Every structure is written in C-alpha cells, then in structure tokens.
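Have a look at this one before I ask anything.
Yeah, one chain of the complex is gone here, protein chain that is, but the others are all in their spots.
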Amino acid sequence: MNLYVAALGFGLISVSVISIAAVGFTMQFGITNMINLAYGEVMMVSGYAAFYANQAGVNIWVALIPGALVGAVLSFLLNRFLYAPFQRKGTNLIGMVIISLAASLMIANVMLPIVGYYTSSYVVDQGPLLRSNGLVLTTAQIAIIAVAVILMLGVHGLLRYTRLGKAMRATAANPTLARNCGIPTQRVIDVVWLITGALCGVAGVVAGMNSENFSVASGAGYLITIIAAAVLGGAGQPYGAMIGALIIGIVTELSAAAIAPEYKEVVAFAILVLVMVLRPQGLLAKRGALAAAG
Amino acid sequence: MNSYYAATLLVYAGVDIIACLALNLQFGVSGIVNFSFIVFQAIGAYTAAVLSMPPDTAYGGYQSYVGGFQLPFPIPWIGGALAGGLLAIPVGLVVLRKLRTDYQAISLLVLSVIANSVITNVRPFLNGAAGIAQVPGPFSDQVDPLSQSYQLLYVGLTIPCVLLVWLVASRIVNSPFGRSLRAMREHELAASALGKNPVQLKMTIFIVGGIIGGLSGAILVGFIAVVAPSIWLYPETIILFAAVIVGGRGNNLGAILGALLVPVGFEEATRLIPPTIGGWVPPPNLIPAMQWVAIGLLIIGFLWFRPQGVRPEQRRVFEGAPIREDSNDARPA
Partner (left out) sequence: MPAPRDQPVLVATGIHRHFEGMHAVDGVDVEVLSARITGLIGPNGAGKSTFLAVLAGTLPASSGKIVFEGEDITRLPAYQRARRGLVRTFQLPSEFAQLTVLENLLVAAQHHRGDSLLGALLGKRYWIDDERRLVAEARALLKRFGMTAKESDYAGTMSGGQKRLIEIMRALMLKPKVLLLDEPMSGVHPRVVQEIQRYLESLRDEGYTILMVEHELHMVERLCDSVYVMAQGKVIGSGTMASLRRQREIVDAYLVG
C-alpha cells in the first residue's frame, strides 16, 4: 500500500507540472487555433535557460524567472514570425501542424550543438521532508505544487476578472465577432502567446526540477503527456486542462508503480486514444470545437 | 565511381522512392497525415528480419527476438509488406474513423513515439535498443554478401520492386478511384454527400500505403543487415514528408523527384562537406543537427513559396475537351 501512497505523492507533483504546461498549451489552441507541437521544445529551451542561470550560481527558484522570460519571448516570436503569417495566408489546419512539427525539429536541432547530447540537472536544495498520512514529500516538491496552485489561481483570476481575460475569452469564442466589437484581437493574441509562453517556460523549469535529469530529447516526451491532458480536458479549455492534468498525473504515476516507470508515456497515450475514440470533445467541450472535418 | 557506392546509392534511392510513393498515396493524394509512416517501414524491416534470421538461440543467443524461421527469399519481403498492411488495420480503425484531421495527425505522431519507446524497452520481443543485426539478405547463402556480384544482385532485386510499386501507384492515382480519393482530400463532407464512404476510402489507402511501406523496410533491412529503434525515430517520417512536399504532392513523379532530392540528394550533398573548413573542425554531430534544421527550413520554405512542390499535381484534361483560353491557367491557392 505504501508504494501507492508514494505514487500518489509523485502523482501530485506530476499533476502540478503537467497542469502548468497543459493550461498554456490548451490556451494557445483555444485562442489562436494552433496546435503548437513545438511547445515541448520551448519548455526544454526554457529549462536550459534556467540551467545556465543555475550554473552561474542563481538559486533554482529564482531561475524560474529567466525560464519564464525565455519561454515567453520564444513563444511570442514563434507565433509572430512563423505561425501567424501562415495562418494569415490561409494555410489549413494540417499545414499548420506540419509547420509546428518542423519548428519543433529545428529548435531541438539548434539546441543540440549548443548544449550537447548529454543530460544535465539542476542544483536543487530539496529541503526537509514533510510527512502526512504516509505521504512523504520534500519541501521543494511541496513548493512545486504551490507554484502550480498559484499559477492556476492566477489563470483563473485572469480569465474571469480582468478585461484582458474577457477579451481572451471573446477572441477564443469568435474572433471575427470580437474584432467587430472593438477588441484589438491582434494585441490580445500577442499577449496570449507571451503569457502562455511564460507558463510554458515555468513548466519547463519545473519539469526539470521534477526529473533526475533532462536533455534536448526531453521535449518530445513532455509533449505527449501535455497533449493527452489537454485533449482529455477538452481542447481549448483551460479548466479542462487542469482536470486533464489531474487525471493524467495521478493515473500515470499509479500505473508506473503498478507496472513499470518506463511506460508512463504509454499510459498517457492509451488515455489519449481512449478519449479520442470515446469522447473526442473531451470532458469540458468547447462549443463547436469538434465540428466538421478539420 | 566505386561500384559499392553506386549500388548503395541505388538501393537507398529505391527504398526511398518506394516509401515516398506510399506516403504520397496516403498524404498527397488522400490527405491522410500519416506521421507514423516510419513505423510501417520498421515493421516491414523487423518482420523480414525475424522471418529470415535463424532462431535467436543460434550463435550463442546474444540477440533475443521472436521468430527466426530462416525462410528464403521472397518470403521475408512478402511478409514485411503484409505486416505493414496488417498493422494499418487496427491503427486505421482507431484513428481514421471519427477524428478531425489534426487530431489524426497528432495521434499518429504520438503512436510513432510510443512504438519506438515500447520496442526499445521490451527487450525479448525485438531485441530492444540494440535491434536485430546480421540479418541475412536474399540469396546471401548462395552469393557472398560482401562481393560485388551481390551488390548487383540486390540492385537487380530492388528495381523491379520500384517499378511494381510505381505501376500500382500510377494505376491508383490515374483512376476514378484516385479521383474519389482526391475529392475526399479536398472536401470530405462534400464527397460523402456524393455517395463516397470516407472511412472505407481512408482505410483502403492506409492499408495499401502500409503494405508498400512495409515492403520498403524489408528491402532496406536485407541490404544493411540491421534494424534498430534508433533508425526509425519519429523524425524520420518528417524527412519523407519533406520529400513529398518538395517534390510535389499528389502525383507520383513528384514523389519520386522528392525522394531523389531530399533523402537521397540531401544526404549525398552533405557527404561532400569537407571535414575541415578553412582550418575549423566542426564539432561531431553538428552536421546531422544542421541537416535537420535544413529539412525544417525546406518544409517551411516550400509551404510558403511553393506549396504544390517542384512538380505540381497535373491538370487532367479529357479527350475531346474544348480548347481552353490562355487566361485560364490559374490554379487555386
């Protein structure tokens, strides 16, 4: 039983990491209709940015800032100079998917000569252990969960209570209508990519903290779990992504304890396939998200 | 030119051409974004391998794999092709029925990543990360595999396969069946409103593509004598996509051209890069990394400037058609 309680503990941290990433990813899709397959790679690059800061003596928690900044800027540039021009040109959904895949490959392969093939890890002071009901977590792990909770509350607050949030929701629901109502959709979209890029960056650093090590190859692995969580929750739905992250995080950790740790991603994939077959619109469907063939 | 080099080039070209023709049928003609194509080539290779290898206990059992039936040519090649087709059935039934196209693409991409990961981790199945080595090629017990005659023999076996696949692809693309596939690609809903069954069309061409992809894998493994997960990582599919996009979507000549330009031409061109450039030695692995960056740029560049590819899909004019005015040379975006 202890094994499963421990797995539950890992599950909570997994949920935290995945939720930060998945919320950013799903908002990119919801508001700009872009399945950003380069998301995992941006996470990886941000993770490395924090790594270099960390190597230079910066505390890893402070290094979240350069991580978030790099994520924000890189994501913004990606949209401004690659995605948006193609979308304006009228490229169809499939073309955009291919383009984002090409972008992800390019980013990964530009990083390779710079950072090398070997793995790296952060210097993290785990801090004292905290116990409760058989759950044992380090302070650092609790902090990760706290960061996730703060960010989720932040996203909720942003969407519900700020003008920007309302503008974002309007743009997501119907961009033409939003524009006609005077919402500067272009500016909203730019801001969305900055914010979600920052989330992506933080997620990259936190993911690095949660693993023993990471490398350029980590990017692809992140992407699978994130897509699974986002689709499970309902593509484009931030609250859905949080729920999706909760389910994926717990289930993958429990199955890792039950079967073997190497198959975490396989479990996430299996969930993804099940969702797509049984309920493709996800748990919290966006109205019309799954309308006619894309 | 060294004849070993020429033979290698020809066999690789043949394999790539066959693969691109298959992917073109799925993607260029029918609009199925099969991001898992490399898995079908891999299953063809693995199947051909385990059909032609001796049982894994031989040679001291340092490799661990299923099968080992030591079957002679052409059974391993036929088996590889069939395996590709058989794999296409469950994958197609799950992915191609109800999902919108971008979800289909992502599912297939994820499948590609997962399949590689599973094969790597489950060692007794297909020898895990090390893969299967010392795969005997066709007639390798009668002709010395290291000899020049064997190289010629292999080319002689590959070329008829290329021609056969080209014939099949041609007949499909230039037939009313091909026209239905293209209609489905253009507007699936309208095609079904005209009586076409999109699921049946997709499954059919997915399986056909799987068979041809499997064949390409079988041909490859017989030549290079090894198949391992590192050879079929998910980005390998992207090279083939780049080839089809660059060469020209939807038509076979375009696919062949793309195969010659991208996987073959590109590889050969980078081979010519000298080991030092003006005294500077590039770090190892810089060239392969830059190759990938170039592939990405190729895809993006072509999709921006010339999405129809070097050789676009040709306009089909039927016998007895009225003479067209010159001004009507426009094609849709």
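What to note about this one:
All chains are identified by letter, namely A and B, in their written order; residue positions are counted from 1 within each chain.
The criterion applied here is as follows: a residue touches a chain if its C-beta (ideal position, glycine included) is under 8 Å from a C-beta of that chain, and two chains touch if they have at least 3 such contacts.
From a predicted model like this one, the values you see are computed outputs, not experimental measurements.
Within the whole complex, the absent chain has one touching residue among B:Leu189, B:Ile273 or B:Leu297, and that is B:Leu189.
Where chain B meets the omitted chain, the residues involved are 168, 171-172, 174-180, 182-183, 186-187, 189-198, 204, 208, 250, 313, 315-318, 320-322, 324-325, 328, 330-333.
Here is the rule we go by: only the chains that are shown with their structure count from here on.
In this assembly, the C-alpha centroid of chain A lies 32 Å from the C-alpha centroid of chain B. Listing the residues of chain A that touch chain B in their complex gives 35, 37, 82, 85-86, 89-91, 93-99, 101-103, 105-106, 108-110, 112-113, 117, 220, 224, 227, 231, 262-263, 265-266, 269, 272-273, 276-277, 280, 290, 292-294. Residue ranges on chain B touching chain A, taken from their complex, read 31, 33, 35, 94-95, 98-103, 105-107, 109-111, 113-114, 117-118, 121, 188-189, 234-235, 238, 241, 245, 283, 285-286, 289-290, 292-293, 295-297, 299-300, 303-304, 307, 333.
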